[in-house]
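Here is the structure we will look at.
Excluded from the complex is one protein chain; the other protein chains are retained at their positions.
For clarity, chains are labelled A, B and C in written order, and residue numbers in each chain start from 1.
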Amino acid sequence: MNVFDRAYDDPVRVLDEDGTVVGEVPDLVDDELVELYRYMKLARHFDGRAVSLQRQGRMGTYPPLSGQEGAQIGSAFALGDDDWIVPSYREHGAALVRGVPLKQTLLYWMGHVDGNRAPDDANVFPVAVPIASQVPHATGAAWASTLRGEDDAFVCYFGDGATSEGDFHEGVNFAGVFDTPTVFFCNNNQWAISVPRERQTRSATLAQKAEAYGIDGVQVDGMDPLAVYAVTKAAVEKARDPDADRPRPTLIEAIQYRFGAHTTADDPTVYRDEGEVETWKRKDPIPRLERYLRAEGVLDDERVAEIEAGVKTQVADAIDEAESVPRPGPRDLFEHAYAELPPELRAQYESFAATREEHGDAAFLEE
Amino acid sequence: MNVFDRAYDDPVRVLDEDGTVVGEVPDLVDDELVELYRYMKLARHFDGRAVSLQRQGRMGTYPPLSGQEGAQIGSAFALGDDDWIVPSYREHGAALVRGVPLKQTLLYWMGHVDGNRAPDDANVFPVAVPIASQVPHATGAAWASTLRGEDDAFVCYFGDGATSEGDFHEGVNFAGVFDTPTVFFCNNNQWAISVPRERQTRSATLAQKAEAYGIDGVQVDGMDPLAVYAVTKAAVEKARDPDADRPRPTLIEAIQYRFGAHTTADDPTVYRDEGEVETWKRKDPIPRLERYLRAEGVLDDERVAEIEAGVKTQVADAIDEAESVPRPGPRDLFEHAYAELPPELRAQYESFAATREEHGDAAFLEE
Amino acid sequence: MTETQNLTLVQAVRDGLYTEMGRDDEVVVLGQDVGKNGGVFRATEGLFDEFGGDRVVDTPLAESGIVGCAVGMAAMGMKPVPEIQFSGFMYPGFDQIVSHMARFRTRTRGRFTLPMTLRAPYGGGIRAPEHHSESKEAFYAHEAGLKVVMPSTPHDTKGLLIAAIRDPDPVVFLEPKLIYRAFREDVPTEAYTVPIGEAATRREGDDVAVFTYGAMTRPTLEAAENLAEEGIECEVVDLRTVSPLDREAIVDAFERTGRATVVHEAPKTGGLAGEITAIIQEEALLYQEAPITRVTGFDVPYPLYALEDYYLPNVTRVEEGIREAVEFNP
Partner (left out) sequence: MTETQNLTLVQAVRDGLYTEMGRDDEVVVLGQDVGKNGGVFRATEGLFDEFGGDRVVDTPLAESGIVGCAVGMAAMGMKPVPEIQFSGFMYPGFDQIVSHMARFRTRTRGRFTLPMTLRAPYGGGIRAPEHHSESKEAFYAHEAGLKVVMPSTPHDTKGLLIAAIRDPDPVVFLEPKLIYRAFREDVPTEAYTVPIGEAATRREGDDVAVFTYGAMTRPTLEAAENLAEEGIECEVVDLRTVSPLDREAIVDAFERTGRATVVHEAPKTGGLAGEITAIIQEEALLYQEAPITRVTGFDVPYPLYALEDYYLPNVTRVEEGIREAVEFNP
């Protein structure tokens, strides 16, 4: 049976909450499974450290991803080398898998624009903050790929709230019409800041919004990394190599939960129950996969301890690296607005540089 | 059976192309049926005259409605006195039924902004030219009605092309969430200027876009005025007086065809077949209803001739009236930008008035 | 004696809404997270509990929907006060703002007026993420049919907000989030209005007129104090409303000084400093003794926050701009 041929409210599942197999396990070798697990641990640990950095005033506002590792890592893991991701602001986990170093992510949230420049070989679009605005980009970029006769797939991430924006509608509709190789991956974490999923739209599922565009829509348990992997893989393959009867684009609704605050500036206790959080924590993707891998004999205490130690070092190193990057200077402010600095902008820069020269940096920098 | 409980691609129908009854005839008395017929004849005749006025240089660009009378008149006829319509730019037929004099419509397309001010007792929103931009207005206005404890329904008109715009999506989604008494009436006339319906979206029907908003969606034969009446009436009643199980808002897809050009500035022969036009002309709503009414003994040659004569006079009078309205003056340019003219704007007006005084109107008016 | 409360600027926003909602049932607040959460800046805190979910409405995440629904409500005579979470997110609703909110009255010859007030926090300096620090009032000031208000004190904020809500015309109300909590002021508990379109002189001086508004008022005043120690006396005019501009106040202050500086955080090119300069030389060229200097944001996209201290006009740059205007000798 094709994975897309199911009711919209029947999520694809592989592992139960306790790690028992309840669906078709995707074809991954042990090393890959461990790597998937390691990435989730890394993302989780990074997340906690990033939140502390913010609390300590070493970083600005930061959007935690804890709880959403299964969806992010599971999906990014399903991509081929030449495929792309088009993220929102919460997909550092997915970006990491696709080659964006943690240092970059830290820099970005530390207010260094360099953090938004992924390495040239990382097929990752920049963070998109205006909600859903990246959706048409993913359609356009994927369209370019087919126009050039290439066969890259593009996975676009966005939240449940994003489905209400016009850009979601326009971007997915274009994808349907031009049959672009795009996978629209909705991280339905139940909340758009303080607005619960049920107040975002009256449709029973988000997956069924695919009906409006004549494309496949499917739900997946977003806290089941193997299920996410499987469904994303199927969608990417269909995008790359369509069969005659199905459209290339797919809308995936990955049901999950954000354990933490919307961002470090948010206090979720104002609008949601601790009880709800606790319920969802039972679905935590990390112990779930761990239980399965232990049961399969792929992981044991030693291996887990090793991974945990490695993850800690990796994050600590990234923080050191990021914090040792010098504060950018005025030149960085003017660079790249245009390919070449127009004369008036050069004049603005020079005049500012002279003022700074005269008064010293202290006259400008707060803190 | 509830009229909304049907497949999305199974349009509500009452009369066959030849006027034979194939569905449930709505409860209208003879006088009402004749009035419905008369309005359609009036709209059709008006349309032809408006196109000629444009050709003769007596009016600017004009968007003809010929072929779409069944949908416009049938739907507007189903409203209660206090209900509202929120039109696009092509619904002069519906506006007419709701109390906008033909003279106003002429004035509007003659470039007089007065034409966009409906009489105070006509529950009609202004013409909306930016596609789909009126959709959220209809939601907001209907929402205001429920907030005030009133029970007015709001029918919002737009085209097939409009369903691709973000404003369609956002406006209908809000209606679903806030359960507003809005009827979204899509005049699917198969074309958005030169873009055919199939290139607008990959969804098989437009009615099924309702799935994305958790509201009812239904197709109707838009060239069958009685079917349109019936389905609009049902939607308006549900909006006004919801039953517990169904949402108030409804998306109606009225399948129809524009016989003429998109506007008088358009040449449809560039992008569509004459054959297609001919096929659709067989569904013309006017002869169809006429055949039915003749068969029912409600109309005969004499009555039809009388109606035709009346319609001609009414349109001729409206044209006379509109053409005798004097060209607006500079004061009209400044009036109403704000409730009160701000000082700078007053200064701009006065300086312009002085220049005009000095040089005379001929220095400004072209032609 | 009028009862007062000692409020921050954001509390004054809240108090303005609270006061006017209590007086007028047609006032409805809608936007993202304005309900239970009380707004991401707490500008609507407690209003949900006070007035209920019908009048303090959490909407789906869609700016064009928010503005567009408010247009529909306002056309029916209600007085919606939509909030856009940050002014950088007004753009998805830009079409509704310019094509409808600004023009409904003209387009219907006054049959439909839109007594709506579109609120949004604007401006930089709070170490916010990308797109959260914009100051693009010039867009709205260039669109006829809108009024654009940018207060700088708690007292003005409440009074101007109530004036905006009562105004028959649509108002864009941009709040200086940098100073949402920067200081407190005694604010009357009762409802009152501060007239839209009138500037306020914040400091008197004969040497140079300095025009500014919103969050830039404070560094400008600080610069003026510093310069006073050097013997340069600045007249500081807080415009408060950027559309319509208080041309009389601008020209008057200029005629008395012959020199001027305009300060805003918006980018220079196409910003309102150019407009103000043009007004002055149109009406008072003969008084002019020096080029009018512009101290503004640079013509670059607003940077991520590690660079924002360089981007934003600060006391040093304002002082320098004023000095340039004062020291110019033909």
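In this text, a residue touches a chain if its C-beta (ideal position, glycine included) is under 8 Å from a C-beta of that chain, and two chains touch if they have at least 3 such contacts.
From a predicted model like this one, the values you see are computed outputs, not experimental measurements.
Here is the thing to keep in mind: the chain we left out touches A, B, C in the whole complex. Listed residues B:D16, B:E308 or B:D332: the one in touch with the omitted chain is B:D332.
For the chain left out of this panel, the touching residue among A:Y62, A:W143 or A:Y229 is A:W143. Within the complete assembly, B:V270 is the residue of B:V29, B:A244 or B:V270 that touches the hidden chain. In the full complex, subunit A makes contact with the omitted chain through residues 86, 113-114, 116-118, 120, 125-126, 128, 130, 133, 135-145, 147-148, 166-167, 169-171, 173-174, 177-178, 335-339, 342-345. Not every partner is drawn; the one left out touches subunit C at residues 64, 88, 91-92, 94-95, 98-99, 102-103, 106-107, 130-131, 136, 138-139, 141-142, 144-145, 243, 245, 266-267, 269-275, 277-279, 281-283, 285-286, 288, 290-294, 298-301, 303, 330.
On the side of subunit B, touch with the chain left out of the figure occurs at residues 60-61, 89, 108-113, 115-116, 127, 129-133, 161-162, 164-167, 192-195, 199-201, 265-266, 270-271, 327-330, 332-334, 337, 344-345, 348-349, 352, 355-356, 359, 363-366.
As a working rule, only the chains that are shown with their structure count from here on.
Chain centres here are C-alpha means, and the one lying farthest from subunit C is B.
Averaging Cα coordinates per chain places subunit B and subunit C 40 Å apart.
Rounded to a whole number, the gap between the C-alpha centres of subunit A and subunit B is 44 angstrom. Across the assembly, subunit A contributes residues 164-167, 199-201 that each touch 2 or more other chains.
Among the residues of subunit C, those touching two or more other chains are numbered 59-60, 62, 64-65, 92.
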